[in-house]
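Note that one protein chain of the assembly has been removed; the remaining protein chains are unaltered in position.
Our next item is chain A:
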């Protein structure tokens, strides 16, 4: 035991931090499986009638076969134990709707959502931080006022409504947006590597496909990003005002550094440390926000998949989605802490 403890503390901080967080994360995931399993048991509704047609549902033999196939005939604790056992082997069970392994479904839908949310996050960070910095520099002058209105609008507009309006305007009225979906109708997906079409197209060197995939993602990503642009702008402005008033910024000016360096290196850096935390939380909110945006833009992502699974009481799919979303949350949080520690050397991981 003491040997174990000694070798544990001999590990580098970073590694200890990652191992500890992954361990806690695994426990958390176990809890998630339990809760989501319990929830699927207590919600009213019968997966049999939700999945079989009326006629099939009235045939006892078919019902029995359906129950046996999905393990629904077993006692509940056994069902859970069986689920966990398969989970360890990377098997999330079979979806009752698609009749495919849930892992197969997830590997198709999840990348679409990650691609969408990442694009939105990049937009939100670039635009939000730029606007926030501008607003802080121009404090109380007209650019600041304009940016304040923009960011307020961003956090006030309902995403679903915005999705409908932008789609209507850019597609029907202006005709400059491509249609819904990830590619043009009948378009051929790039060779499947990450299942994020923009990245796969790049990897395969298919420039035309990349352009099409990119043009399809811009509008939904922008809609998804609007709220986060607003909140990151406001947050960046406040953090920049705070750091611009610090002694070390005045000291940087006294050293005769160009204004650009003072702002981007000395003032923005401490602000970034705080922004990363906000961005991490925003990413989580985006993942749930995708449900609405995906449905308006027919984006075949995890939000759509979760929504359909919930309607169909597709237990394995619901649990798979919960688990994978939990894993993403855990990883994002860990990444936030790592980036934070990277930006601020005073932070000790552990």
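By definition in this document, contacts are C-beta pairs under 8 Å (C-beta built on N, C-alpha and C of every residue); 3 or more make two chains touch, one makes a residue touch a chain; residues count from 1.
Keep this in mind: contacts and distances are computed from a predicted model.
Not shown: a single chain whose UniProt protein name, out of "Zinc metalloprotease", "DNA ligase (ATP)", "Oligopeptide/dipeptide ABC transporter ATP-binding protein" or "Cysteine desulfurase", is "Oligopeptide/dipeptide ABC transporter ATP-binding protein".
From the set A:12, A:60, A:185 or A:256, the residue in touch with the chain omitted from the display is A:256, counting the whole complex.
Where chain A meets the chain that is not shown, the touching residues are 246-248, 250-258, 261, 265-266, 269-270, 273, 343-346.
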